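Of the protein chains in this complex, one is absent; all others appear in place.
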Amino acid sequence: MAEFLSLQDAVSRYISNGDTVAMEGFTHLIPFAAGHEIIRQEKRDLTLIRMTPDLIYDQMIGAGCAKKLIFSWGGNPGVGSLHRLRDAVEKGWPNKLEILEHSHAAMANAYEAGAAGLPLAVLRGYVGSDLPKVNDQIKFIECPFTGERLAAVPSVRPDVAVIHAQRADRKGNVLVEGIIGIQKEAVLAAKRSIVTVEEIVDDLGASVNACVIPSWAITAIAVAPRGSRPSYALGYYDRDNAFYQEWDGIARDRETFQAWLKENVFEKTAEEGAA
Amino acid sequence: MAEFLSLQDAVSRYISNGDTVAMEGFTHLIPFAAGHEIIRQEKRDLTLIRMTPDLIYDQMIGAGCAKKLIFSWGGNPGVGSLHRLRDAVEKGWPNKLEILEHSHAAMANAYEAGAAGLPLAVLRGYVGSDLPKVNDQIKFIECPFTGERLAAVPSVRPDVAVIHAQRADRKGNVLVEGIIGIQKEAVLAAKRSIVTVEEIVDDLGASVNACVIPSWAITAIAVAPRGSRPSYALGYYDRDNAFYQEWDGIARDRETFQAWLKENVFEKTAEEGAA
Amino acid sequence: MSLEFTSSEMMSITAARALNNDMTCFVGIGLPSEAANLARLTHAPDITLIYESGTLQTRPDVLPLSIGDGELCESALTTVSVPEMFRYWLQGGHISVGFLGTAQIDRFANLNTTLIGDYREPKVRLPGGGGAPEIATNAKEVFITVKHSKRTFVKDVDFVTTVGFGRDGKARDNVPNIGKGPTVVITDLCILKPDPETKELVVTSLHPGVTRDDVIEATGWEIRFADQLDTTPEPTAQELEVLRDLKARTKAHHSGQ
Partner (left out) sequence: MSLEFTSSEMMSITAARALNNDMTCFVGIGLPSEAANLARLTHAPDITLIYESGTLQTRPDVLPLSIGDGELCESALTTVSVPEMFRYWLQGGHISVGFLGTAQIDRFANLNTTLIGDYREPKVRLPGGGGAPEIATNAKEVFITVKHSKRTFVKDVDFVTTVGFGRDGKARDNVPNIGKGPTVVITDLCILKPDPETKELVVTSLHPGVTRDDVIEATGWEIRFADQLDTTPEPTAQELEVLRDLKARTKAHHSGQ
């Protein structure tokens, strides 16, 4: 059964320096409040996994939490580069960041395989691409029935998955709705999981085939209202597209970024951060 | 885009003698009306695929439509044997039936892989079982990352998939709700598909992450009210458990079965059959 | 003062007692389903029941006749596709107990639900594997419940549909990512558990009124008894009442009343 904790306690108890952490949410429901709490608690040497690093990992990388990034598309969607990610990769600031990159299809399959308890995912992928030349985790197998050459990648099995969702009921069952991305897969693939939610309710109000993650498949739940801002939560608030555009200016410069981080993360508590 | 046809035309146009046909619906939404139409049109030499052959294939096998059955559990759920299936396997009546059997996990994975366009499915399965000794389609591969031995089975790629669903909208988008089984996978894995529905509506009334099969992924749609009786359609009518129990008596004897078939299938039209 | 009860009731109630509130139980149809729901309606109200039809955490009011009756879905937390059920929930390692029935079981708890006789010329063709082969290896442990008879308890099954501990008791040795396998078999006569070393099934408890000879007579191999042989506790009045109500409700429901 999932344990109800404060965000501070959940992060402190279940994320350790050196862990492999997958924080997911495909554009929608990105767990920013949890990311900020990780920054505040100055977690270090994390291997961060995420299909689209987005602003959340740009912030965590810029704050020095990460030593390695596994990803498949590292930009500010519709805006441009992730400047903190680039600064870490290109200039080693604030520390050298190792990267391992995939395609979306491979990462989606790798999460799916992780949730399915398998060591590998098989896909028709990477044909003609140079990515296998720079990522030694991409291999090829031969189908024993047809002889077709197919790509194989290791499944994603993080130490901790962190996602944000609309709501949990009082037993800790969680509803994820809208663009569900690979959040359920991330939770099921991980050894431990932290789910932040907009609210706790008596009844999830879920339809019969809704994406509900049962309490017994989750480690900890923390209430974090507006916990995915500037991303969004369908039915609660919209994506703050203007902030995504502003971020380009904030992140471009190390000092502007550090000032932003101080004001908006370090000088806030987990509770304030959400508001 | 899906074509709206009568059930008679859909079966006549898209199912041919010798085809490989997957009729799915996991206990729920079994496409009985379509099965009866196949019997009426005296289709022959079909390779039938279905996880749980159930009464629908017992009837089709007894009526002489099948030359081969690929399945993973061949019983009358909660009641006992499928006597027509056993008669065909054990005594060759009305014709010899070749069987190829899997476990549920393997077939579910094989449908999933078929929907995913892959030639094979990989699973942690068949450990210690004798099934691989009698099914030469079960192979084992070695994970290139961990060295673990995993089972591999060919994906299911039928000529035709037939399913029943609650409703379609006027463009031919189909809602499947409740126990969704592997119906979507069957349709996506097949070259052609026939979907029977309880009704056509203006608006599917589907929730945001509902199991909706888009019109452009379906070949033909036929209206067949009560088209899954004695199985059921959530929101429309209940499973006729009493008939499942009666079937044991009907199917046990060749003559009783033939009388039933004459009265309930051959002397009915597609329209009457449903009522 | 002793209550009146049948050996079938004794079996179901004993099987139900093997389950507890914290378990996530992948339930086979028939006897396992009866026992699992009885547990839920008595001492384990929060047990998580999962059926292979995709119904997660279901709470049916009557016993389902099939693995996919409507009520399983209507009373579930949510219902997922069958591929997801087998991939994410079973193979993904979320099932603590797989609860199975069988047609034949041998001394190493291998199960046969495929056929009696030879595969190509079967004497009796049975339904086949269904979910069992992977439930037995992917669940953390397996409980089995089945009526005790010489036809069912055979020295060697005709066909290993579902592995217990293999023909030699060693089938799970050194296999990565595999569950513990069968940890208890509950029949209408007794409770059996695998010997920790050899994995051969050993009687650990006799049901009230059952003798060693009854078990020997109903078993197709030279059955061993544990040094410390217990007597299974009798059903309580409450257990019997809940079980009988459940079965009466179920019968009325499925006969269309």
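We call the chains A, B and C, going by the order they appear; numbering starts again at 1 in every chain.
The working rule: contacts are C-beta pairs under 8 Å (C-beta built on N, C-alpha and C of every residue); 3 or more make two chains touch, one makes a residue touch a chain.
What you are looking at is a predicted structure, and each value in this text was computed from that prediction instead of being measured.
In terms of the touch definition stated at the top, the absent chain reaches A, B within the entire complex.
The missing chain, though absent from the display, is touched by one residue of A:F32, A:Y244 or A:F257; that residue is A:Y244.
Considering the whole complex, the residue from A:T20, A:T47, A:N109 or A:N173 that touches the absent chain is A:N109.
Of the listed residues B:A2, B:V89, B:A206 or B:A222, the one in contact with the hidden chain in the full complex is B:A206. When you scan B:L48, B:A115, B:A161 or B:L261 for touch with the missing chain, the hit is B:A115. On the side of chain B, the interface with the absent chain consists of residues 112, 115-118, 173, 184-185, 188, 206, 208-212, 214, 216-217, using the contact rule stated above. Where chain A meets the missing chain, the touching residues are 26-28, 51-52, 71-75, 77-79, 81-82, 85-86, 89-90, 101-106, 108-109, 111-112, 123-131, 134, 146, 148, 178-182, 184-185, 211, 232, 234, 238-242, 244-245.
Assume only the chains that are shown with their structure count from here on.
A straight line joining the Cα centres of chain B and chain C is 28 Å long. Chain centres here are Cα means. That of chain A falls 39 Å from that of chain B. For chain C, the set of residues that touch two or more other chains comprises 73-74, 79-80, 87, 91, 138, 177.
Counting partners per residue, chain A has 117-118, 208-211 as the residues that reach two or more other chains.
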